[in-house]
Structures are given as structure tokens and as C-alpha cells.
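One protein chain omitted, others in place.
Letters A and B name the chains as they come in the text, with residue numbers starting at 1 for each one.
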């Protein structure tokens, strides 16, 4: 008989119960409901009909592609810009404390607020962005109304909104790097750029892992910003999986919507699992 | 400070001003305009400043809906944060300190919880069944369930930096697990707790999607939903819409200003160490 652990399992109970009942049970139930014609009033068993339907939707393929493009683009930009901004904001330059706060401001505003704001700013003829561009003689595009541009415009706004958090995580990451490494690099005659690539980038890797994984998950699941700015439009051109799912839900096709949820889950798993394994292995190597 | 740092600083500030500050100035200007002037959001100064009038009108709309929304959102945010911090820290503590098959499996669940999009419709169906649909405490529990992944992750990695000697000393002194956790461990978690409070409080306060699904009803309105309601109601009154955006950004701003310095400290020890 083992003596009682000072780290008892019942510590897990309060959180575990909430998580199990409100998160796991619905998630498991969703596998069943995705196999039904389900609306607010009843559920009729449908076999794999909903999945067949989802994949025969002409815009699903586009929705999946858009989801991947959006997630990779925003996550990539947040990672790169976040790191550069963090390096800039820890370089001891004038006003860096103030700027650290300023870059974080957009994080504080609600997504819907940001979406509504940029919907106005990106108006093709009267929006502030195109008005400002016209001062320097550029004829600005229809940021949200041009079907080949809308998704990228929303992605840019998402980066604007989220880069503050990435920067913050990187600033924290940079703080953990001992100045000795830079000292040693300088003695070896490394330039600033060499220091960045040989010291900063490798040693800040844990922060990179956090930023990449968090922003990828966020990007793959993103719904509210797209909804506030374009509702997936014009037409279907900026639809992502999450907005497609929501539209089916809205139409009252709950089973179909739930099938979309399961597909989104699989997409996320396929992207994130190998990536986090890869990151973890790299860390062991170091 | 070298000249070089001053020059870079000035250039950066100019760029930051254009990218991050001007949009907020436009919000402020537009919120100070009359509806006719606000019809297009542009760089002109208001001909007549009606900031205060707009503020009063926004607050009074629909029977002071905004005040009720502040109250509801605050209750949800505070309730969920208290639960997340205490329960999340307990989980992070046990998962980090006890390395068994069970804890490893549970940690995987926590990561899955971070990834899996919540199954919204089945959740509504379930909340109905246990009479939590459309209640503030139901919403608190939902926010706890959805926030646990991130919280546990941060606590677990932070607790890894706390030497086990501390708890072992307390065990030898005869402390019960609860005493050790609350008197020894929890106080040491302050830096990461601040980070969690800030990030989660802003997230929950600004959450739009989940209250939209799980908390319908005029008496349950939250601040983000006021924005949404106002969007159709103020369809030709962008000035009031933007005033509303300003007003509901104040609480997160206060939280940020209050905790600004401590956030980075918490991140340093929590999020960025594998």
C-alpha cells in the first residue's frame, strides 16, 4: 500500500467535471449528431449523408483552402512581425515602453468592434484607407469587395489585431535569453544580423512554438472577424470552414453543421499534431 | 541613449502612430460627430463636438441596456476568472507533479481542449438538459470549460520552475495537500496568475460568439452583444456605434493599464518555457 500522495487526484475533479460535462460530452455527442438530419425539433438518422453533402458543396473545397491559407498567412505574419517587433521594442530605443503598450491596444478591442471599424476604413470609395491612398495618387482597391482580395484583407486585419499578443510573448521569450550569449557572439565578431540569426532565433524557440501553435489554432478556428467584416463574401470568396459551419447552423441544418464541426476538428488535428510533435522533437535535440 | 536609438525610436513611433493609433483617433473623432457628419468615417474634425451627447444617448439606448450589459459581462468575467485560476492551478499542479499514465492522458485531453472547436449545437442541447441554458452561471461554467486548456498549460509549465523541495519541506511539516497548495504553491504562482487574469479576462469580456449562442435573452445581454444589437439599430448612426465601441473597450483598457508591467513577467516564466 502506497502512502497517500501529496498531489491527490481529486484536485482534478472540479475542473475535470466542468470540462467533461460541458466540453467532452457535447464533443462526443457531436459525432452522433453529425450522422443525423437534425434541426431544432428532431433528429433523424441519416448515415453519412451530411458528410457526402458537405463534400459535394461546391464551395467546401474552397472553404478548406481558404481556412488553410488564412491560418498559414496570419500565423506566419504574426510570428515574423511579432519577433521583429519584440527585438525592436527591447533594443532600448526612444519611447519603447510607450510603443509596447500601443502595439497591444488592438488586442483589447473586441473582434466585432475591430471588424466594424475596418469595414468602415476599407470602404472602396469613402473609407479612410483609400482616401489616404488617393492623397499620394494611388487608386485603392475594393479591400473587402474584390473577391480575390477580401480574404487577404481580413487576414491583414487579423494580424493587426493579434500581433500585439505575439510581440508580448516574444518580449517575454527574449527576456529569458542570458546577455552572456550576445556578449560571446560580439567577442567572436558577429554582426547584429548574425547575432539575430545565430543567438536570438534559436534561443527564442519556445516562444516561437507558443506563437505558431496558438496563432495557427486561432487562425484555423477563426470565425468572428470574418463574420463581422465580410460574412464570407463577396459571394463565397472569403468563406472559411468556421463560417460555412455557422451558415449551415443558421439555416437550421444542425446535423450538417455538426458534420462540418467534425471536419474542422480533423483539419486542425492534421495540421497541429505533426507540427507540435516536430517542435517538441527539435527541442529535445537542442 | 545613443543618437541611433533616438532616430530609430522616432521613426518607429511615426510608423506605430499611423498603423496603431490613427484608427483609434478615427473612432474617437467619429464618436464625437453628429450622425450626418459621421456618415462617412474620414479625417475631418467634427464641425460640432457632440461627444458627451453621443455618450449619453448610447448609454440610454434601449432602457440603459449598456449598463445591464456591463454588469452581466463583469459577473461572467469575474466568476470565470476565479474558477479558472483556482481549478486550473490545481490541475496544472497535479499534472506537473505527478507523472503517471493518467496525468499524461489528461494532459493530452487538455491540449485537445485547446484545439477542438466546441460543438456548439450539442452544447446547447446539453445545457438545456441540465437547466443551465440562458443562465449567467451556466455561461461562467462554459467560459471555465473553454478557458481551461490555455490556463492549465500556462500553470503546468510555470509550476515546473518551482522546486519540489518547497512542497517536500511542507509535506514533512505535516501540511495536508490542500494546505500545501493554497499556502505554499498558489502564492508563488502570482506572476503567471496575473498573465492568465489579463489574457482570459480580456478574452472573456470580449467574447461574442459564445454568449450569442448560449445566453440569449434581453436580460442576459453582454457588452459585445450590445454592439451587435446597436449595429442594426444604429444603422445610419455610425457615431453611436463607434461610441459604443469606445465605451466597451474601457474595462479591458483599465485591466491592461493596471497589470501592464506584470504581464511580461508572467509570460517569461510561463508561456515561453516548453
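Throughout what follows, contacts are C-beta pairs under 8 Å (C-beta built on N, C-alpha and C of every residue); 3 or more make two chains touch, one makes a residue touch a chain.
The rule we apply is simple: contacts and distances are computed from a predicted model.
From the set "Carbohydrate ABC transporter substrate-binding protein, CUT1 family", "RNA polymerase sigma-70 factor, ECF subfamily", "Sarcosine oxidase subunit alpha" or "Na+/H+ antiporter subunit E", the protein name that UniProt assigns to the chain left out of the figure is "Carbohydrate ABC transporter substrate-binding protein, CUT1 family".
If you put the hidden chain back, the residue from A:15, A:103 or A:144 that touches it is A:144.
In the full complex, chain B contacts the hidden chain through residues 62, 124, 128, 133-134, 216-218, 228-229, 232-233, 235-236.
Residues of chain A that touch the chain left out of the display are 37, 39-41, 44, 49, 53, 57-58, 119, 122-127, 142, 144-147, 231-237, 247, 249-253, 255-256.
To be clear about the criterion, only the chains that are shown with their structure count from here on.
Centre-to-centre spacing of chain A and chain B amounts to 16 Å, using the average Cα coordinate of each chain. Listed in rising order, the residues of chain A touching chain B in the complex are 5-9, 11-12, 14-16, 18-19, 21-27, 29-30, 33, 38, 88, 91-96, 98-99, 101-113, 116-118, 120-121, 123, 126-128, 131-132, 160, 165, 168-169, 171-173, 175-176, 204, 206-207, 209-210, 217, 221, 223-224, 242, 249, 254, 257-258, 261, 264-265, 268-269, 272, 276, 280, 283. Those residues of chain B that touch chain A in the shared complex are 1, 5-6, 8-10, 12-13, 16, 19-24, 26-27, 30, 40-43, 83, 86-88, 90-91, 93-95, 97-98, 102, 106, 109, 111, 113-123, 125-127, 130, 141-142, 144-146, 148, 152, 167, 171, 177, 180-181, 199, 202, 206, 208-209, 223-224, 227-228, 231, 238, 241-242, 245, 248-249, 252-253, 256, 260, 263-268, 271-274.
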